[in-house]
Structure formats: C-alpha cells, structure tokens
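Heads up, one of the protein chains got dropped from this complex, but the rest are sitting where they should.
Note that the chains take the letters A and B in the order they are written out, and that residue 1 is the start of every chain.
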Amino acid sequence: MAEIRPFCMPKWGIEMTEGTIATWMVKEGDAFTKGDMLCLIETAKITNEVEAEYDAVARRILVPAGGDAEPVGALLAVFADAAASDAEIDAFIADFRPAETGVAARSSDSESPSAPAHTSASARPGRIATNRPISPEALKLAERENIDISQIDGSGRNGRITLQDIQQAIRPTAKPVFKGSAQLVEDNAGFFASPLARRIAALHGIDLAGIKGTGPRGRISRADVQALVSPVPAARPVAAEFALNPNLPEIKPFDRIRKIIAQRLTDAKQQIPHFYLRISVRVDELLALRKTANLVLNCKASINDYLVKATALALVRHPDVNIQVHGNELHHFPHADISIAVASPKGLVTPIVRQADRMRIDQIAAETRRLIDKAQAGRLGLEDMNGGTFSISNLGMMGIEQFDAIINPPQGAILAVGTASRQPVETAHGGIGFETRLALTLSVDHRAIDGAGGAAFLGTLKQLIEEPEALFV
Amino acid sequence: MQLSREALQRAYRQMKVIREFEERLHSEIQTGEIAGFTHLYCGQEAVAVGVCEHLGTDDKIISTHRGHGHCLAKGCDIEGMMKEIWGSRDGLCKGKGGSMHIADVDQGMLGANGIVGAGAPIAVGAALAAKLDGQGHVSIAFSGDGACNQGTTFEAMNFAVVTGAPCIFVFENNHYSEHTGVDYAVGTQQDIASRAEAFGMKVWRADGTDFFAVHDTMREALAYVRAGNGPAAIEFDTERFFGHFEGDPQRYRGKGEIERLRETRDCLKKFRKAVTTAGLLDDTDLDAIDSEVLTSIDRAVEAARAAARPTAEDVLADVYISY
Partner (left out) sequence: MAKMMYRDAVVSTIAAEMERDPNVVVLGEDVVGGMGTAGGPEAIGGIWSTSTGLYGRFGQDRVIDTPISESAIVGAAAGLALAGKRPVAELMFADFIGVSLDQIWNQIGKFRYMFGGKTKCPVVIRMAYGAGFNAAAQHSQSVHQILTGMPGLKVVMPSTPADVAGLLRQAIRDDDPVIFLEHKALYATTGEVPDDPDFVIPFGHARLTRAGEDVTIVSSGLLLGFCEAVADRLANEGIGCDVIDLRTTSPLDEEAILDSVEVTGRLVVVDEAPPRCGLAADLCALAANKAFSSLKAPPQAVTPPHTPIPFARELESAYLPSAEKIEAAVRKVLNWR
C-alpha cells in the first residue's frame, strides 16, 4: 500500500511557535529525492531551507508560499508515491491530526477534549475584540494563547471572565483519582471528639473513653488520638538513620535585592534574544604598561580599570553598541556609562562608572574603588546604579576562564571577562612562544545590535588592549 | 408623710453626690482626659433620689444614656463609677462600658443604656420576673421625653398592661430630646403621662424639681403597683442644667435660661429652703454634708486617675461565659 506522509511546520528550537512558507521549491505533482530542497521557511529568527528526507511525490501543497504564519505542527503538504490515489490523499488530509505536543494541537478544532476553547488552525494570535466583561490579565492570556472566549462561561460577577477561567480552559481535562468513602464513625453521645479524631481512633482501635481532650472546649482532637497511635516498630535499614534527621533546608525568602536581581535577570534572559561573540586578546603589553602608568599616575589601577577604559573608548567609536533598548526605541549615548558587576554581601550589584571614556585611568581607578567600597558596605544608592550604557562582568580574578553573561537591561550588551592565562602561540618564525591572553565574551541583544556591529566593536576593543598606548592618547 | 432627720440627710446627701459628681465631670471633661460621650444628669437629682429612696436591692431599675444619677441613687459605688468613666480596668464595668453603660446588677441597677427607648421592654421583663417570684418587688423604667416617642416604649407599656407586670414607667420630662424641644417632638405636648394612661395604666404627674413631691408621688405609685395592680406611670417635670452631651454648645437655649433654671428650678436649693424653713435641718447640717460630699468626689477622682488601665488582652475577656 502506498505510504502517505504529512509535511508539517517544523519546530526549530523551543521558542519557535510558528513559521511562514517563503518559497516552495517543489510544486504539486513534482517528484523529489532525498536531499532535494523542498521549501524555504521563515521564522521570527531565521529563514531556513528544508531538505527532503526521503523520496516521494509532492501530492498536495496545502499552504501556499507567502501566506500567513502557520503554527508548529500545522499540515503544509502531503507527500506520497504516485501509487496513492487522490481519494486516499483526501482521506489522509481529512483524518490528519497534528501531534499532541505541537502548538498546532491546541489550535485544532475543539474536538480535542484537552482544549475545548481553542480556535481553528487558521486563526492567529492577536487582539480579541469583545464586549464581554473580562479581566485585563485574562484578556492578555486569551490573546496570547489564542483562546476562543465565546466558549467560556465567566465565573465572575455578571459573567466576567477571570484569569482563572482562561487558565482552566487551557489546562488539560483533570483525571482525578478518588479515594472514595470512608468509614463513618457514629457520633455516639458521651465522647466529645472531633470527627477526624473519631475516625483515627476507630482505625486504630483506640478507646476514646480514656482520652483527655486538648481541643477547643476540651474536645478530643486529632492530635490527642494521634499521640496514642503506637508507632510501628520496624528494623530500619542504615539509610533510615539518615532519614531520621532529614536534610531539611533552611528557608529564607528572597530579600529585596535578590528579588530585583531575580526579576531583572529572568526578564533579560527570557525576553532578550542574546547572541554571543568570543574573542581572545593578548594582554602582555597592557600588563607591562600598567606598571609604568600606575607609577607615573600614582595609582593602583587594576587590569579591570584598564578594561573599563578600553571598553569605554571602543564604545564611543561604536555608538551602535553604546545603547539602551526601550521597547521599540534605541537610545544612543554620546558617552560610555559603564556598569561594573560587583559581588556585594547583598548579592550582585552593578554600580556605574559614568562617562568613563572621558576619565583618566587613575580617575577610573578611584571611582571604581569608591563604588566597590560602597557596594561592599551595602550603601549603594539608586543614583549609583540607575542607567548605564554597557556592562562589564569580570570573574578573571576568581580563575574563571571564560563565561557568558546575561545582558543588564535596558543595555544592549555586556562584556564577560575571564582570567588571564599564559598560552603557547606560534611565533613569527614558526617557533613556539608564550603570551598572556584573556578570554572575552560579548553578550549582545540581537534586537538592537547585529553580529557585524558587535564584532567590529570587539575588534576595536582587542586592538586597544593589545596596543594599550592608545588608551593614553 | 414626715421624713426622719436621717432620711432627710440621706436624701440630701444622695442628691448632692449626684450634683457634685456631675459638676466635677463637667470640669474634668474640659481637660480632655475623659474619653467618649458623657451625658450629665445635673438638675434632675430629685427624681432619681426621690424614686430610688423607696427601692430595695431586689427592686430593679433600668436607666438611660443620662444614667449617672440613677446609678448613684440606686447605690452604685462612687469610686467604681468614676473609675469606669475614666476607663479603668477597676471600674464598675472594667472599662468596657464607660459613662453610657454603667451597670451593677447586684444593686438592682440593670444598666444605663445608649439606645434611647431600649430600657422600657427590659424593665418589663424584670418586672415579669418579680411577678413570677411573688415577693412584691417592682422594676422601674426610667425614660426621658425622647424615649417616650420610641415604639419600644409603646410596646413595653402595652406589654406591661397585658401581662400585669409590676413596672413603673418614670418619664423625666426635661423638655429637651437631645437638642429638640418637647413642644416640637412630643405630639401630646406637655403631657407624656396621658400616653401611658391611654395604654390603660394609672398615672401620676409631679414637679420633678421638688424632692418631696417626687418622694410622695412615688410612694403612692409604688404602693399601687406592689399591691398587684399591674404597671403605673409617673411624669416628672424636671430640668437639665447641661447640654445633651458634654461639648453641646446649647445654642437652642433661651437667653439667660440656664441661670434662671439654676435660680428657680434647682432641686437642691429648693430642698435646702424647705427643710431649713420648716426647721427640720439647719444650714450647718447641710454645709457639713456638702463638704463631706466634695471630699468624697475629690477622692473618687484621685482614685480614678491612679487606677489601673486595661490591657490589650482584656479586649477578649467577657464576651461569653463559655465559647
């Protein structure tokens, strides 16, 4: 029998919910072989070619190129060999159900018991126009999840739809397991005991007569009976010894700062499309220059201070990286306000060295010292942390070789600095030499900064670090 | 009927205690030390004392928001009352009631009452209890010209007549229901007693600023009720020397009205004049009582000031006997 196979909207990565056919490279009736290009699919992030994974004939193309976005799992075309009849193809299409896990599964008609309220596959997430009373959060969720609210009875006053109503509509049908009836213990006169105390007593054959109640109004309560339920003696395996003193956590709620950190980082990681650019820079010259310069300027500027200076100068030369992102706006800044990540007793804080591009290295050193002291005393104020056009996070002093940082919104990028290490390199004459290198990773907000822009910025930074005289120009 | 020298002295002392208690509160309240509402009985002393001098502790009275005089006349402790008004936990009601809710059931005082007209039905209930006990005890419902317009009072009067309750409705007409005159608010104009009469009971009317008139009238009414004739009512024409509550600007008073009342309608002055003229007591006797009373009021105020304050835990106490 002819094999008929569906061609569905693929899911590329967990964030992908829908895609659009940009171009079909086959048309109905075309035969193709494994490895042939079938179509181009655009997602919010990428445009990708789709290769055939088997030999077949494109029997039916259901979604034309250039149409609306289709949810993941939506049926795009039907492939089969030539032996399949048109009637078989039609029957296949009629019976087709998207996979349970796919986004399209929720979008199929309401025959699926798990999602009675969802609209048909062709509907798109978007604004719901309705006169029905509905809470703002419920409306948002309904729009996001593409819920047909006409199927929902509002549980609020005058039928107002609540967030809970939408959440109930989204969730799959409950399949509760019931424990069933229990033995009803007669509330015989004479014993003043709570219903549960009676039940437990009956279960364990305990006579209520002898019990002195400690409950309200002297009533025998559950605890009174439970105290008499003899514990089951059993030989405990060794592991039970540890179970006797379970490894209980000490529970501390987030403090204010931790809450802010958690919220900001969660938002940043979830909402900002990060990409990462890595580069390694030679710092032998910088280390050498630092000794001299610190002597001349009578300061104790750290490598990090020099990196702040170099970054600030690079940012001024690449204004497309020295930015903040506010909704659909880009804010460009004439100077570089650099947030430096500092571990304080209260958690990660990011005080700002303002207009670092205009500061001499000793001024930067003094300012970072002041901010770090203040941070460690837990005395940073909003004025120390509000704003910033770029961040530097340096874990090099802790031996971390390299890492990826999360962008500090509304900034567009953050530089993660690893430790300096001696590495063998091929010298100019084919020999082996050693130099001190530093691994830098730039995390970039792809909404605002392109790969090329980020790379150009990193190139400038690398040059400033490797030829540090420029820092004093 | 002629009163003994001791009875006269006791009556005068009781009236004087009420007078000085109230006068002292009037001045203490100005300092802001006493919280809440206070309604002073000053001017009506002859009614409370003239009525209560006839009663024993097994006879019950129920009072009004203007209740200090009835409490004192029925035997409530001066210091206990003063402490209550100050809000002390050692007050008669442990600081839970205050001026408007002083009660001492052991003394047959079933409570001052903040709701105008609420007392009459309760007094009827107490009278029914007395009837059931068959010891000839009575209960007194003190009501003002304000309460005489409440449906509860009407219900209570009919109820008492129907059930033959040994209850005496004492209406103290001080001519003001809060800030409104009786001429406006009482449809039967100057005659409240006629209302009780309409409900089918025997009534008396007397001058409430004349102790002897009150005392004699009460004696007659009491004898009638104790004899098992059912309820009775007395209307006393009396005067209120202060406002409805302390702080009342009393703009409703006529010019010079209070001075005139204090001059011509003061039950204490009238009493003094009557007993000295008749040679029953002399000024020295009465002056001695005056100074004795003032000392006791001073002591009560000092004690109230020094008395223990209630604590937050006391809020939860005494809602129920068991819960």
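Observations, loosely collected:
What we mean here is this: contacts are C-beta pairs under 8 Å (C-beta built on N, C-alpha and C of every residue); 3 or more make two chains touch, one makes a residue touch a chain.
This one's a predicted model, so the numbers in the text were calculated from it and none came from an experiment.
The residue from A:S135, A:S221 or A:S421 that touches the chain not shown here is A:S221. For the chain missing from the display, the contacting residue among B:L72, B:A103 or B:V203 is B:A103, taking the whole complex into account.
The hidden chain makes contact, of the residues B:L25, B:C52, B:I78 or B:L128, with B:L128.
Among the residues A:P136, A:P176 or A:G327, only A:P176 touches the chain that is left out of the figure.
Subunit A meets the missing chain through residues 164, 167-168, 171-174, 176, 178-185, 187, 189, 192, 194-196, 198-199, 215-217, 219, 221-222.
In the full complex, subunit B contacts the hidden chain through residues 60, 62, 84, 91-97, 101, 103-106, 110-111, 113-115, 118, 120-132, 139, 151-152, 155-156, 158-159, 162-163, 317-323.
Convention: only the chains that are shown with their structure count from here on.
Each chain gets a centre from the mean of its Cα atoms; for subunit A and subunit B, those two points are 78 Å apart.
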